[in-house]
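The complex is shown incomplete by one protein chain, all other protein chains being positioned as in the whole.
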């Protein structure tokens, strides 16, 4: 048997692969290292993708960045941001048709990274609109549902949110208590009752993709609830304030007390947790790009600070080995995060991305972004306590990204199960 | 200015990129997760590359693996291994011509990973032959030098080594003391004097690519020293034994006392540290692949152990959350390591790889392989102390890979310098 | 020579030490483990110390805890707290005489721990009053200075602060720019000019222990500046708001423009950085106790949450191995922190504590408190973002404690210098 292997090898080596035909030139012509892109990942993107990234980046730096400090201080989300993004085509960008841009998963990742470079809260607001609300309708909705909602949502004129998590069931949505029963008075309608919490965008949303147990089957189904259809007292969406992080996004509850939803506003065909999990998967894919954007902003700011801050013999602290190591570590994790997310994005577009791959990059990129942002924050010394250096905000935000849509340990156990075949949730 | 950005974006979104044309299907057709390739990296390789990998893998598992335990115990390197590799075309595989296979940098990475999956020492032996000795001659040698040595080296009939490091100048080769002077008696010859240490393969080498300061210029130059040309007493290559790691490779010194080397055996044109650094760069690129192979073997063994080992209520310890987390962490770092190394390999073949990129992947992959192998070793509990579980050997080896060809901290400072523009070596 | 050793050993072993006379009983009578005091450290304290700790603890939990959430949200420090502390004898507690309690360093550490269990900001306010302002006057002041200020400060009627740090010289106070010159118009007075920043309590302080360079000598001297003595325009103490942490303490600048200070308000005899460094040393000693208090509060809250929060099969998440490990790690570091701080406290009272010892416990306890609080925060999952769980506040505070009064890396280099004899600040 070993012979054949040898023989095949021989053939391979005699006819070298085409890629190998390219000469190794780099030793002779020194290539410059770009600290903003340490592993040359721009080389992995198409021209279109790079152009989209540039658009998003310009918008974010020029329009969003100036607003974020005040928004964060006062927990004050400007919902016009979603409209501006809609004008640029940044919402639901991977969806084909319905007024959406239909770009690659990698391009959408690059948009997400640009937004989160400014603030994870802004990215959360966008993710909910794009991946959770629009994505859910596009993937599981009827043609009528898509046509009714997607074009307005793509423009940022109709705002959506996604109601899965309940107060007592964070990591375990299967135990949800929200229920859909036949509406007691309105024919052709269900009535939704129950409470959802930690729902990004809920206080400003027009449309709620709510997951509830259908009384007649006991199965989880998805419903598109419209605020405009709800009589007073059936729907309330109080804001949750005094947050430790993501203060530039708006978070709230969805409290439903016999809120009416027409039969045709139930997502067809999809039952159980497969529906919401698929939406979350898309959102998590986006997070894995976004958090690297936030980390990259931390690197940039820490580097600048280290070059400008002088101590002792008038040397910039960038000359300290201990500072350089922090920068090197962070730059490495950021670059690795991008190559991994790109790889999964490519597989996603080829229909080859397993959900566990997304668990892996969501978990790892969030973890590494958080760890490194915290370490970079040390470079600012006592000054880090001032919010004008922005890094404290990123650190607080990144902690939240690590815990939502699957806390790091939950994803570890999802991966552990995939590796060992054994369930370790107890 | 912002307008234009909007306009360009509009164009991009109207004409979606081709990649994006592929439908997002994965949500509907569940894709299986392969714990041996968590990020689907096999999708990144060409068919040829995959076939080469399979050849290398089969050889390594069937022929090398059975030898390694005894070799490691007794620090006994079987130099026939290089000959066997030569027969399969695994030596100097990226070199085009001279009997070499001319494969892509990624293919050569895959070979390296297969070898180090067995043992880092075996990979070291190969790296020295391929990247340092053959690579140096190929890159900087004269046509005559190449024709004289490369074909025999490719076959593993002529063994090479690489003499740079000196006893007192590990991280700082610029201070080397080895000197090349006009030979006192042999015309047309230089005489080499000095000592090199920690030289893999030196005790068994036929050919020594030695770096020395040329007396007349004070500049560092490369010399191809042949054992067969050295009169008794001018060259000795004592083995260094009692090593804590890499015991399946052979390491030694090169002690030269007026060792003669013909003028035409000096590498032309290349002066200073650029030559040896370029060779080391190639070797480091290989290490960044190899160590992931070693880590993958640790994952495989730890997973198997965890599934077979039962404790307490008869459950396999793979059911423990603490065990699953270790496996998930390690699998993540291994997968990230492969995507990053692949990315750099592709850039390398396009002439776009900066040396700092290689510092980054060498450092990160070595660090993460070491950290994770150590954590996986804990899964074996007290049994880890037995060498038959192999993981202790990998752990000891991986520590060495982290320190050689640039200790982790040195590469951190190389990166720090590239990021900040400031030198922090003091 | 070896003989003597044997002989002495023999003697030792024949006459066993008295401590050894106590029988090892524990194996037979099982001793209960107290998770709130895992290493039985209460056994190290005197009855008086325990009683003082209880007083402080009761006050803090009953009076401070209810105020902290609102104070933190609105950056609103209630300066009556210092008065209340004064009534209980908690201010300047180690000082003997002048109306101070004269307790042991360990007792004062226990007070600090109780206060910071509520909030690091409250502890900062107290530290500044006790260790920096009162401690500086007590250690370096004239008898007149002590009698004038200490009794009122002990009662919390006179509030003090400590002005060392300047905007551009965080870790390097030797480069300070604040200067004391002969006052241009007031005889027997100096005029102070310059700016101090990140000064806890400055906006509410009555008395400012300010360090400045005396023009005539160029040496750093200490001055007791009184707000009531400053004509309009010579002293301003603007509050620094929008902080990322320590929001329940008040921080500001000290801007001096020819602020007058009488000659007799200069600290006598002490010149250079020895003075402020000695005060900081005392404050750092207190921090090393305080941060463990904050960590202990995190442990308590995380444990409670883990026992109450149920997921999946209705099990409390306290049953998860990954959760238990976090609690075990944190409890270990907290307990180790207390034994180490106690040891240094005892040495301090015996006059045997080297400053580097305090660098060590300040650094280690801050680092470990920070790391563990962050890990415990993960137990709260998404809920951690709500400030009502208090842990996010501790995390944000503890980051600041790690950076102020010597960032962790600075103390590492102080220790490194003490260990190697070589200075590595560049």
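The chains carry the letters A, B and C, assigned in the order they are written, with residues numbered from 1 in each.
We adopt the following convention: a residue touches a chain if its C-beta (ideal position, glycine included) is under 8 Å from a C-beta of that chain, and two chains touch if they have at least 3 such contacts.
These numbers were taken from a predicted model, which means no experiment stands behind them.
Checked against the hidden chain, the listed residues B:169, B:186, B:239 or B:352 yield one contact partner: B:169.
Contact with the undisplayed chain is limited, among C:178, C:237 or C:281, to C:281.
Only one of C:69, C:347 or C:375 touches the chain withheld from this view, namely C:347.
In the full complex, subunit C contacts the hidden chain through residues 2, 5-6, 8-10, 12-27, 29-33, 35, 38-41, 43-44, 46, 48-49, 51-52, 54-56, 58-59, 62-63, 87-89, 93-94, 96, 101-107, 139, 278, 281-282, 303, 306-307, 316, 318-321, 323-325, 327-329, 331-332, 335-336, 339-340, 343-344, 346-357, 360-361, 363-364, 409, 411-413, 415-424, 426. Considering the complete assembly, subunit A touches the hidden chain via residues 320-322, 325, 424, 426. In the full complex, the hidden chain is touched by subunit B at residues 73, 165, 168-172, 175, 198, 240, 242-246, 251, 310-313, 315, 319-320, 322, 374, 377-378, 380-388, 392-393, 395-396, 399-400, 402-404, 407-409, 412-413, 425-426.
The criterion applied here is as follows: only the chains that are shown with their structure count from here on.
The chain with its CA mean position farthest from that of subunit B is C. Each chain gets a centre from the mean of its Cα atoms; for subunit B and subunit C, those two points are 50 Å apart. With centres taken as mean Cα positions, subunit C sits 40 Å from subunit A. For subunit C, the set of residues that touch two or more other chains comprises 320, 322, 426.
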